[in-house]
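With one protein chain withheld, the remaining protein chains of the complex are depicted in position.
Take a look at chain A:
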Amino acid sequence: MRHLMSPLDLSVEELDKVLDLANDIEKNPEKYAHKCDGRILATLFYEPSTRTRLSFESAMLRLGGKVLGFSSANSSSAAKGESVADTLRMISCYADICAMRHPKEGAPLVGSMASQIPVINAGDGGHQHPTQTLTDLLTIRSMKGRLDHITIGLCGDLKFGRTVHSLIEALVRYEGVRFVLISPEELRIPDYIREDVLKASGHEFLEVERLEDALPELDLLYMTRVQKERFFNEEDYVRMKDFYILDKAKMELAGPDMLVLHPLPRVNEISVEVDADPRAAYFKQARYGVYVRMALILSLLGMGVELC
């Protein structure tokens, strides 16, 4: 039985196959509409999330399966003091696979160690969010036709943004990827990503503060939201939240094929006027998120890609 805690749990070959399966699901949805008849996905969400939870639920429903779960710690037995391990022992009796989000880092791993069913990490604090990374990779590969030899700009909260950390870790496995890291001084990429991932892999990277300077050379711009919940101090959040706003004028500095991605939800870092630009790919990205979760659910249940 396999779990998914980090995007790196999948080898490059396994990942390619999962993305192939996701593309096939996109093209032939009817072929997969009853693959999970009689199967149940449990969504254990200890902190609020609309997008990820609904994406998982949509994925299972589109496969013909059913869904149960909770959407905040207050409506679960965690409020009564139940441990994560005990919750997973119980859920193993009720469902066939589970997606778990928890504010504490490593909670899904603790759950997987006690679980009798595959566990997917649906986000654990500032640590990992592997299905967002799979979504990003599927979007890039589907819309750019490749994952190698690209210049990607990552903009905004690079310090606490787990999607950014996971995406960098996933992309350094491909040749010729160049990173432009765009952030204010206070929200720069953590040392361990700079030293242990970027420098260790030998990939070219550049750290800049002005988005305008980076835009002309990018194949992809990955925007992120400054997340209020990651700050201990309200004052710091207020100072940082409007640092980058991508608008129509800035988009004119970018190349005609540059794609804009965003893990969503967006607040004000991408102006709504950009939505009509054909280079704005963030809503398509949300659609790819469902396909890749469908491919992952099938594979972890032994009905898709064979995972060693």
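What we mean here is this: a residue touches a chain if its C-beta (ideal position, glycine included) is under 8 Å from a C-beta of that chain, and two chains touch if they have at least 3 such contacts; residues count from 1.
In this text, contacts and distances are computed from a predicted model.
Trainee: Just to verify: the chain that's not displayed, which of "ABC transporter permease subunit", "Aspartate carbamoyltransferase regulatory subunit", "Zinc carboxypeptidase" or "cytochrome-c oxidase" does UniProt list as its protein name?
Mentor: "Aspartate carbamoyltransferase regulatory subunit"
Trainee: Among A:P7, A:G65 or A:G125, which residue is in contact with the omitted chain in the full complex?
Mentor: Once the missing chain is taken into account, the touching residue is A:G125.
Trainee: Looking at the full complex, which residue from A:A107, A:L246 or A:I270 touches the chain that isn't shown here?
Mentor: Hidden-chain contact among the options goes to A:A107.
Trainee: Using the document's definition of touch, tell me which of A:N23, A:S58, A:S83 or A:S271 contacts the absent chain.
Mentor: Answer from the full complex: A:S83 touches the omitted chain.
Trainee: Could you pull out which residues of chain A are in touch with the chain that's been left out?
Mentor: Touching the missing chain: residues 83-84, 102-107, 109-110, 124-127, 192, 196.
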